[in-house]
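Quick one: structure below, then a few questions.
Only a single protein chain was left out; the remaining protein chains are all shown in position.
Chain lettering (A, B and C) follows the sequence in which the chains are written, and residue indices restart at 1 in each chain.
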Amino acid sequence: MKLEQNRIYIKDIQFGDVTAVNNGILTVNKEEMINFLKEDPKVKDVKLDIARPGEKTRIIPVKDVIEPRVKISGGKGFSGVTQTTTQLGDGIVNILYGAAIVTVGDIVGFQEGVVDMWGEGAKYTPFSKTFNLVVDIEPAEGLEPHMHETTVRMAGLKAAEFVGEAGRDAKIDETLTYDIGNIDEETKKYPNLPKVLYVEMLISQGLLHDGYIYGVNSQLILPTLLHPNEEIDGAVISGNCVAACDKITTYQHQNNSAILDLYAEHGKTINFIGVIITPELTTLQGKFRSCDYTAKLCKTLGANGVIVSEEGYGNPDSDLLMICKRLETAGIKTVLITDECSGWDGASQPLADTTPEAVAVVSGGNVSHVVTMGPADKVIGNDKAIATLSGGWEGCLEADGSLKCELNAVIGATSEIGFHYCTAREY
Amino acid sequence: MATITTISESVGANRIVPTVAIPYPVGNPNLNTADEYNLRKDMVGRALKGLATEIEETTQF
Amino acid sequence: MNKINDFSIVTNNPIVKEKYSQVIFVDGGFEDVLIKTRDLVHSGHELINHPLGASIRMFFSPYRSIIVSSKSTELVDNEHVSIMESSIISYRKQMENRMPDIVNSQDYAIIDSELLDSSVEEMKRFYN
Partner (left out) sequence: MYKILYYVNQFFGQIGGEDKAGIEPEFHQKSIGPAMGFGVQVKGQAEVIGTLICGDNYFNENREAALEYIMNVIKEQKPDMVVAGPAFNAGRYGMACAGVTVAVQEQLGLPVLTGMYEENPGVDACKTKVYVVKTGNSAAAMKDALPVMGKLALKLLKGEEIGKPAEEGYLPQGRRLTVIADERGSKRAVDMLVARLYDKPFETELPMPVFDRVTPAAAIKDLSKATIALVTTGGIVPHGNPDRIQSASAQKWGKYDVSKIDELKGDYYTIHGGYDPVYANEKPDRVAPLDLLKEYEKEGVIGKVFEYFYTTTGTGTAVGNSIKFGTEIGKELKEAGVDGVILTST
């Protein structure tokens, strides 16, 4: 598959008369966009706001982050979700690079997910560096929880497509080409390079805990093989609302760093042969089946090395280590990406589950690490969510309005696809 | 004498007698008194036999 | 577990208690549900779904529902026991400095019940 990504560098977002990009400034027609989103009768109201890097702005509770793009050729937008089903991974896509759609909307009262655009908090989230168009969605009253979640999720994706359309005729600053042929062709080209697969685990457990591949709920799949281009072209989206620090937002699927960093080594040190999406199910039988099946796919495809990324913390740790054990036992060299919970002081055993086979692990940091974030000048979203975030222990809100919170509340802080820079080291 | 023998092995135990259940490793309240006694006596006997047996590697008795 | 109806739900969630008939109701917190389930697994009940949620947030839930087989067998499953034990350790560690998020109890009860429904659906794809 061959995918050309045209990047249009975005240096600011402003509201204006038209939705367009000029000289790197993305202008958005507020009214038009709100009306477009309100075409869905389940959307009662939409508020738009802008958060720029460095501003003393706090966004909460973030539901999803999406990169605005427009497909020029080869398939359409979020295939199988906002659009009819088409094959993704080939063709040309224009990307408003540096901009992000951030959806906020409290589907349940305990949602967290904070993005600080400045200061200490900004260090811990990758989305403090993007120009964020924040879409606050208020759904119609009386929607049952599943419909509520779907409405907010769909509105975010549509918002990204609406804004992405502004990139259709904009001036292109950079073109990146992602081109990997079928396994046979690539192996002929690089007969001596080790074959590498990327296993991406997705939380697949029900309401607020879902992921979708071409619109198919990952709860319903056996582990499945994707060409790397499909995921970075929008085939995988997030329906996940409660694992702020280590969930994979849609933006992170579109720009999956594990895929991109493996791509960078393709043809040099490795032969990158594909991506396997593995559901993290809830039943033990389901976990065993997924893990066996994942290992079987890796073996069948002749992988020499595998990177496995986790999503979430708690029951998914079991899947991660089971997959590792099966792969290492089969002689496949495996690197895991996870995060850890070693308590406030970092002195606890970091993982509840351990297996001696997990010899190569990348840590995205300690989810219980406490950070103090200064008072914001402006809060976009819901003030009440801050109370939830800071709730649960004494002394979390300082007198000057500073907020002490654990990293687990910060969007993307301990990313288990390795999207961010945090790690934990022994001192 | 342990129920989860995999854990015993992982910490380096060499002579292992698998037991009945976690809350009653050397016993079984579901059996009548005589049967439970016979079971228990046999298990402890196996443990003693294990101590008197030369082994090269982790062995279950 | 042989038949799809041979399961029980260990729960402290009032919504689940109303909704399902095969409930072992625990009058207590998340940890008490874990302990009750552990005792059942120790005595030969099969653990059907994983005792923990999939995110740190769900550790703060006041409610939890865990599915076990309703019948016990003589054979205790080592792997199930290990999962139970490590889950309890993990839960205690995580809650060392935190309290259950009581303010949002009602929402947690709904989500716990929804996630349980998903687990039951998933289970039905294995046992029929």
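We take it that a residue touches a chain if its C-beta (ideal position, glycine included) is under 8 Å from a C-beta of that chain, and two chains touch if they have at least 3 such contacts.
Source: prediction; values computed, not measured.
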(Q) Can you list the shown chains that the omitted chain is in contact with? (A) A, B, C
Q) Who touches the missing chain here, C:E46, C:E85 or C:E114? A) C:E85
Q) Residues on chain C that touch the omitted chain in the whole complex? A) 38-39, 42-43, 85, 88-89, 92
Q. What is the set of chain A residues that contact the non-displayed chain in the whole complex?
A. 123, 194, 196, 257-258, 260-262, 264-265, 269-270, 304-307, 309, 333, 335, 337-338, 340, 342, 345-347, 349-351, 354-356, 358-366, 369, 407, 415-427
Q.
Across the whole complex, list the residues on chain B that are touched by the chain not included here.
A. 1-4, 7-8, 10-15, 19, 22-27, 29, 40-41, 43-45, 47-48, 51-58
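Assume only the chains that are shown with their structure count from here on.
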Q: Any chance you could check whether A-C or B-C wins on number of contacting C-beta pairs?
A: A-C
Q | For chain B, residues contacting two or more additional chains | A | none
Q. Residues of chain C that touch two or more other chains: which are they?
A. none
Q: Quick one: which bits of chain B touch chain C in the complex? Just the residue numbers, please.
A: 3-7, 21-23
Q.
If we count contacts the way the header does, which residues on chain A are in touch with chain C in the complex?
A. 108-110, 112, 145-146, 203, 205-209, 219, 242-247, 280-287, 311-316, 318, 341, 343-344, 348-349, 352-353, 367-368, 387-388, 391-393, 406, 408
Q.
Touching residues of chain C toward chain B in the complex: what are they?
A. 39, 42-44, 76, 78, 81-82
